[in-house]
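With one protein chain held back, the other chains of the complex are shown just where they sit.
Right, chain A next:
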Amino acid sequence: MSSSSDDEGDRIPFSARPEWSDIRPLPQDDGPNPVAPIAYRDDFRETMDYFRAVYVADERSRRALDLTTEAVRMNPGNYTVWQFRRLVLESLNVDLHGERDFVDKIALQNSKNYQIWHHRRWLSQKLGPEAANNELEFTKQILALDAKNYHAWSHRQWVLQSLGGWENEFRFCCELLEDDSFNNSAWNQRYFVVTRSPLLGGLQAMRDSEVRYTAEAILANPHNESPWRYLRGLYKDNTDQLISDNQVSELCLKVLKANSSYLFALSLLLDLLCYGFQPLEELCTAVKALRNSEPGTADSNLATTVCLILETMDPIRSNYWSWRRSNLPGQVC
């Protein structure tokens, strides 16, 4: 990788490199009267002019590979450069482990760049199952810097499904949620693992322990939206079980009585009532206690009261809650 120093002060122009003397650079054709002329930085312009020349000549050589290395460093978003790089790598039949080291470095600095992640996937596919651990380790590194990086998560899911490596994934989700229970990406991954891992037995088998885990997370932070949604997801397509499982209604009751943030508890209770749940006296009393602190709520059924409280405590979405109130099922408690 000659003359591709990161220190731009040391860069030798292509025009002054003997190994490039046979190439005539090809400037970007911006058309006769460009809609919006672009002022390119000189070294970038020169690199791209040489790139265009080898690209048009379809020169799949070592020096072409080095050239794409320089071009990618200057602008990792240029997707034609990446595409050409793959063609060259395939033609030269080079050891792809070296390519992985290169992509590691670039990716750490540009962790939200689509082209790099796509290149990574191409590379992992070429390397096969042996790449799984490395890729899981790498995405873990990226997620340590930004736990919600969408590209890293997509790549990780792809690796698990295509190359394997499920063994530690459930524990990884637990660790991330221990660090930050508000990490919605980690909750999503947890659902992904619970529903898709070949090692855990599936949603049915995991439901009970998952409900307990989620209830604890909710009690620690009742205003955290993610576990509330996760809890609903655990009963996907099975509302009968959702309303009959005492764990769920007891959780709502605990949160309501704790006098902390109870918006999501009321919202779940509302869903339960709409599905036909028959609340015990204690739950009704707990809601009534809240109603007393919210003046102006008329004496009515429990679901209506819940909606009225939500309308007041969540004004930015008051239209949603009042829509819920006007669309309650006929038999609701």
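Simple rule for what comes next: contacts are C-beta pairs under 8 Å (C-beta built on N, C-alpha and C of every residue); 3 or more make two chains touch, one makes a residue touch a chain; residues count from 1.
Assume contacts and distances are computed from a predicted model.
*Asks:* Just to verify: the chain that's not displayed, which of "KLTH0D15290p", "Geranylgeranyl transferase type-2 subunit beta", "Peroxin-7" or "Adhesion regulating molecule" does UniProt list as its protein name?
*Replies:* "Geranylgeranyl transferase type-2 subunit beta"
*Asks:* For the chain not shown, which residue from A:S154, A:N168 or A:N259 touches it across the whole complex?
*Replies:* A:S154
*Asks:* Would you indicate which residue among A:Y50, A:Y213 or A:Y230 is in contact with the undisplayed chain?
*Replies:* Going through A:Y50, A:Y213 or A:Y230 one by one, A:Y230 is the residue touching the chain not shown.
*Asks:* In terms of residues, what is the contact footprint of the unshown chain on chain A?
*Replies:* With respect to the unshown chain, the touching residues of chain A are 28-31, 33-41, 44-45, 52, 75, 77-80, 83, 86, 114, 118, 121-122, 148, 150, 153-154, 157-158, 161, 182-185, 188-189, 191-192, 196, 225-226, 229-230, 232-233, 236, 315-317, 319-320, 323.
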